[in-house]
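The complex is shown incomplete by one protein chain, all other protein chains being positioned as in the whole.
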Amino acid sequence: MSAVPIISVDGVSKQFGVSYSLMRRLAGEPPLAVHALNNVSFEVHRGETLGIVGESGCGKSTLARCLVRLLDPDGGAIRFEGRDISTLRSAERRAFNKRVQMIFQDPYGSLNPRMTVSQVLNEALSVHRMRPKRDIPARIIELLDLVRLPHDAASRHPHEFSGGQRQRIGIARALAVEPDVIVADELVSALDVSVQAQVINLLLRLQEELHLTLIFVAHDLRLVRHISHRVAVMYLGQIMEIGPSEGVFASPRHPYSKALLDAAPELDPTHRSRVVAARGELPSPLNVPPGCPFASRCPHVFDRCRVERPALTKRAPAHSAACHLVDFGAMPSALADAV
Amino acid sequence: VERGGVMTYGRYADSLFLDPVLNDANVDIWILSNLYDTLLLPTDDGKGVQAGLATEWKVSDDGMSVNLTLRDGIQFSDGSPITPADVAWSLKRAANKDNGIWNFLVSSIDDVTTEGDKTVVLKLKHPDPAILAALTVFNTAILPQKVFEAAAGATDADKAKVFAEHPVSSGPFVLQSWDRGSTMKLVRNEHYWGKGEDGKPLPYLDGVTFEVLPDDATRILKLNSGEIDGAEFIPYSRVEELKSAGNLNMELFPSTRVQYVTMNARPQIKGKDNPLSNPKVRQAMNYAVNKDAIIAIVTHGVGKPLTSYMSSATPMHTGDKPLYAYDIEKAKSLMKEAGFEKGFDTSILVLAGNQDEIGIATALQQMWAELGIKLELQQVDNATRTQQYRDGVFTMREAAWTDDIADPNEITSYFVYSPTIDALHTGWKNEEADKLFDASQKEIDATKRAAQYARIQEIYNAEGPIVPLYETPYPVALSKKVHGFLQIPLGNNFFGRAWLDK
Amino acid sequence: MSVAVEKIGLYPRFRRLALPRTLISGAIIIGVSLLIAFFPALFAPYDPIAFDYKALLKGPTLAHPFGTDSFGRDVLSRVIHAYTIDMQIAVFATVGPFIFGTIVGAYVGYAGGLAEAIFGRVVDAVITFPFLVLVIAIVSVLGPGLGNMYVAVGIVGWVFYARLVAAEVKVQKRLDYADAGRVMGYTPMRIVFRHLLPNAITPAIVYWMTDMALAILLGSSLGYLGLGAQPPAAEWGVQIADGKNFMSTAWWISVFPGIAIVITGLGFSLLGDGLAQLMRVRR
Amino acid sequence: MPLFSFVLRRILQMIPTVVFILVVTFVLVRLLPGDPASAMLGDRAIDADVERINASLGLDKPIPVQFLYFVKNVFTGDLGTSIALKLPVTTIIMQRLPVTLMLTLMAALLALILAVPLAFLAALKREQTADAVIRGTFQVGLSMPVFYVGILMLTVFGATLKWFPVGGYGDTFADRLYHLFLPALTLAFSFSAVLMRNLRSSIIGVINAEYVDFARAKGLRPRIIMTRHVLRNALISTVTLFGLQIGTLFGGAVITETVFAVPGAGRLMIDSIYGRDYPVLQGLTIALAVLVSLTFLATDIFQAWLDPRVAR
Partner (left out) sequence: MSAGIGTGLGLTVRGLTTLFDTPRGMALAVADVDLDVGPGEMVGLVGESGSGKSVTLRSIMGLIQTPGHVTGKVEWGGRDLVAMPAEELRRIRGSEIAMIFQEPMTALNPVLPVGLQLEENLVAHTRLNARERRARALELMNIVGIPAAERRLNEYPHQFSGGMRQRAMIAIALACSPKLLLADEPTTALDVTIQDQILKLLLDLRDRLAMSVVLVTHDLGVIAGTCDRMAVMYAGRIVEMGTVIDVFRQPRHPYTRGLLGSVPRAGAVRTMLSSIEGTPPGLTDLPAGCAFHPRCSFATDICRQERPPLQSLGADRKVACFHHDRVAAAEAIL
């Protein structure tokens, strides 16, 4: 890992205004807002894969969209190679997007159903003048080879492909502009198990070959663990824990990470448990409690958690967690349960 | 004769305003005589006069005054007597220059005085040969002065609005209720002076109900189904069919209605040269029109070709053969003489949605095409057409006319006499005709007057700015049980002597 | 995930040639109509405006299969020649609103916010105003005739297209492919017109087909009021209005043009349904 | 509470609409060629008469001044006096508008009565003969000019079968309902075709929804499934269409009222356009605009009731 991060996220917050009723407006009540991101900070280094996990609605997609500037954060800054991306103007912005690409979750929605594969790729290549006009067909073939699609795929429409193949088209489109960073938002969650593996394998291979930096957003712990160098665990718009993936998964330092791991079904039918990993559900992001966001569900909660929000602090080299129980997970987990 | 019952009559449109002086339209005019009586009444053929509220009348020898004697014991519908004062007030109101648009009919009246409790004397500004006819016209109807003046409102117009909602009247019927746009109910006036054949008071009917049925087909359907007893304005296309319908009387009441095309005769229209200003062109176009064909197509044989610009039912009409019998060769040679051998482009205003006018225009288009004239049809609504007409910027338009008075002076004043409205706003002008008309307005010698009118007709029919087409009767379909209903040539509907079989 | 297998499989390209049956029948009707509209003289046995005083109001015979009208004109020839005008009405009265409405709708749907709020009020105002009355008023101001009728219809008509397109663009712009376009660094113009619009326009096209049929009907309503096509041109609505007084004596004057309207309307709506089926996006 | 504020918002939104229509009407009316006096007096009036009468109506003043007077009067609830009928516009509107209202209401009801069961039948027998017959019939309804349908109805049900009166308008309420039945049916004919088409396709959309399957899996009776689960959801989009079409329905009333001799606002509207009766025309458009807006509001509320997601 190089010393200078390619992307650094610094205290980023993002809120979404919620339409609120005229009566409340007349009554002078303050507007409601969803706090999708709350003071999120981390860094990504060139060539690494950062996994981001968390439950539905915790702000993963919002973060991913901020990273490629589909959304502008309300607070904090995102820097790409040291430059704050919110200052980029139209042409610069396009140049930035050329280098930081995104792949989307929905294999059915992320491709224009009326454009053939070659039209999709051709558009990407010609708008950014990646190749002279006459070289474009050859480049399209190259890209199809890269993502392991047959050559005759070029003249077909998205509906003629399976979900996995569509995701590969999406990857090819992102790769067409030869980016440095790819943000993959739930790339495989819509796919069948057997097909998931194909796409994951492709991603792993491409990263090796093209020295890509990858930000992999997913809710499937097994997958994230499998492909990431480092992992960030998010909860209600905040990062609860971030660290090397083996470290986070083998000995989580935050009760939420642990609950998440416990809840994930094991592939071993001989290890069964009837204990529920975490009670309750994600609180509404409209009124995040003042203390630790996980306090309402945490089995280890104590008074301080409800009033003071824990900051992200170091637990081990390159491993941080946001929990008042700084020793959580440091001991064998059986003991931790007893605390 | 049988008495009693209510006759329901289908009209094409509702009345607007039931004031005899301030109303504007035929929808009012043609039923007013049922509500308001006049001093004199028209004869059934519409050409003469007979006793109304007045039983005796005498024009002084110098023609400068008229003495009238009121009928005994006449009353308004509220039972109050009709006095000479009411008469004088009503006539002066009718003659007031500021009131309505009909005052020209009695413009010769200078003053009205009363003598005793029976006699009214009209003092004229000049001899008026049409004065007696004018006293049969709706605007000279007699109203109760006291009731009218007691009505709320500051001006005469305001009072009229209030009065006309519940008029106290002198005619055979009184207004009972009026549901705007739908039905108007009249009931018999118990105080009416008229006597029926059986010696008892008129009217025979207990009442008359007008139903407004704007769609021709609906009106006929309703008559067929027996829901109404009579329907006006039967489309000519249905006349033949209804004549043969067993349960109906298809009446064709003689009328003064003439159908014609008005041609703008100004040398220029909106800065462009106007071929129609050339009398030869107008004559050519007249000869090119096959009136019989138009009558066949549009009126389905109901009408007959015009023999003068005025209808044959108008007094002092002359002419015995159709004007401009179809002669395409003559038409072509006239065009050549006029220098329009190749024809020209022109246009005609047609009342939007009016099937008869569209039919005529379509036929004209075909006929004039023979002369190389390309006729463009412009369907417009009435207000638009009137505007263009009044501004004198139209090229041609279709029109129809009915007299309001049993005298040729009204139609002649509009058609011929240029000071009134520029001869139908065409800009046509003939000094001799204007002079003759001026003279005729004061000429009380009937023969001399007839000669004047003969000459006027001769001039106008030869070079006037119109294409006379046809005259038609009033087509009214009545249930077989209706008797004694009359529509006179002036258009007025008389229900006073109508009766129904039980 | 309920992903139907049929959606996943790879299908040979020739499958696309399987056109919906409704589309084929609609296209045949409209195709024939257009053919007649362009070359009426080939089909009509008589001059549609020539009078025949000897054959007024004659019922259907071999010489005049649809009979003659009150001018002795051949009804069949008039019905055939009316195709020219009525197809013209169908197209001209709707193309303008379709194009303008689509552009406005695309903009409003994409921009949202204030544009959308203002648009909402305009839509309210236009649909609140009695349509026929507005048309009558406009035709009265501008004068009668088809050209002005198109203007009048257009002033009102675009709103419906704009609504449809705006609603659909709003849906489409939330889909990932719109975001993908943004991430690819494409300009908004490109995203709206190259990506969103082709996917959002189907309902507008389907409505367009219905609208063409409605335009013919409106033309006939205006014909009834004398504001549509001007005589002697043959137009179905005008013919029906002409025949109104002869319904009991000469039914053929109005019935045959009526049938023509019904068939053409059917053709347009079949075509619309078929197009909808054909253009339905397969995902 | 959310419903209340939803309604409040819709009412506030009505204001600009009505103002807009007010201005448009005023301008449009004055753009019409011709003036009230010439429209009223016809060909026979002489210029002096026309000018005298126009002046007495205040039409000789500059148009902005007229507009200010008009606005001022509207705000004091005075819509002026009809030029042709010489009656206060409010009186006329109060006489005529309820008639049209009753007519359109009946038409809407009849249209629903026709459309709902047939749409169900067509949707359930999709692509079968019954479907084709139903759709074909409605297509004919959709393609027939209103006046033609009207005359046909009158001929068949009125004059020939004598089931209904041939046009006109009764005296008592029941009589009026009886008189209005045929015109309402005429109006409903094409309206129900539009509704049927929409409802059929939304039923087809809903009938395959998972919640309908879930309802069947619950073992509910078919009738309950069809009404509570299918119809209610299918109606949501139809109600929107219904609201949008109300304006068109009023438009159709213009011709229907003429054919059936119903003394309603539609005919009054046409008469006042042709008669250049400015005050009536203005008053009537405003009244209609308010009315249609209220109908929108009603459909919105109904929709909010049908679909709790609408009134957030």
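In order of appearance the chains are A, B, C and D, and numbering begins at 1 in each one.
Everything below uses one rule, namely that a contact is a pair of C-beta atoms (placed from the backbone, for glycine too) under 8 Å apart; a residue touches a chain by one contact, two chains touch by 3 or more.
Just so it is clear, the model here is predicted, and its values are computed rather than measured.
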Of A:G17, A:P265 or A:P317, the one touching the omitted chain in the full complex: A:P265
Selected from A:S8, A:N38, A:Q105 or A:Q165 as touching the chain missing from the view: A:Q165
Among A:V18, A:A138, A:V276 or A:V307, residue touching the chain not depicted: A:V276
Which residue of D:F4, D:Y69 or D:Y211 touches the chain not shown here: D:Y211
Identified contact with the non-displayed chain, of A:S41, A:T116 or A:Q198: A:Q198
Positions on chain A where the hidden chain makes contact: 49, 55-56, 162, 164-165, 192-198, 200-201, 204-205, 219, 221-223, 225-227, 229, 245-246, 249, 259-260, 262-270, 272, 274-279, 281-282
Chain D, residues in touch with the chain not shown (by the definition above): 209-211, 213-221, 224, 228-229, 232-233, 236, 306-309
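Simple rule for what comes next: only the chains that are shown with their structure count from here on.
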If a chain touches chain B and chain C alike, it appears here: D
C-D or A-C, whichever has more C-beta pairs in contact: C-D
Centroid spacing, where centroids are CA-atom means, of chain A and chain C in whole angstrom: 49
Chain A-chain B separation of Cα centroids, rounded to whole Å: 89
Sequence positions of chain D contacting 2 or more other chains: 32-33, 147, 151, 155, 273
Parts of chain D lying in touch with chain C, wherever the complex brings them together: 13-14, 16-17, 20-21, 24, 28-29, 31-33, 136, 139-140, 142-148, 151-152, 155, 244, 247-248, 250-252, 254-255, 266, 269-270, 273, 285, 288-289, 292-293, 296
Residues of chain B defined as touching chain C within the complex: 216-217, 235, 237-238, 241, 293, 296-297, 300, 350-355, 358-359, 361-363, 365-366, 376-381, 384
Parts of chain C lying in touch with chain A, wherever the complex brings them together: 1, 3, 7-11, 13, 175-177, 179-186, 190, 194-195, 198-199, 281-283
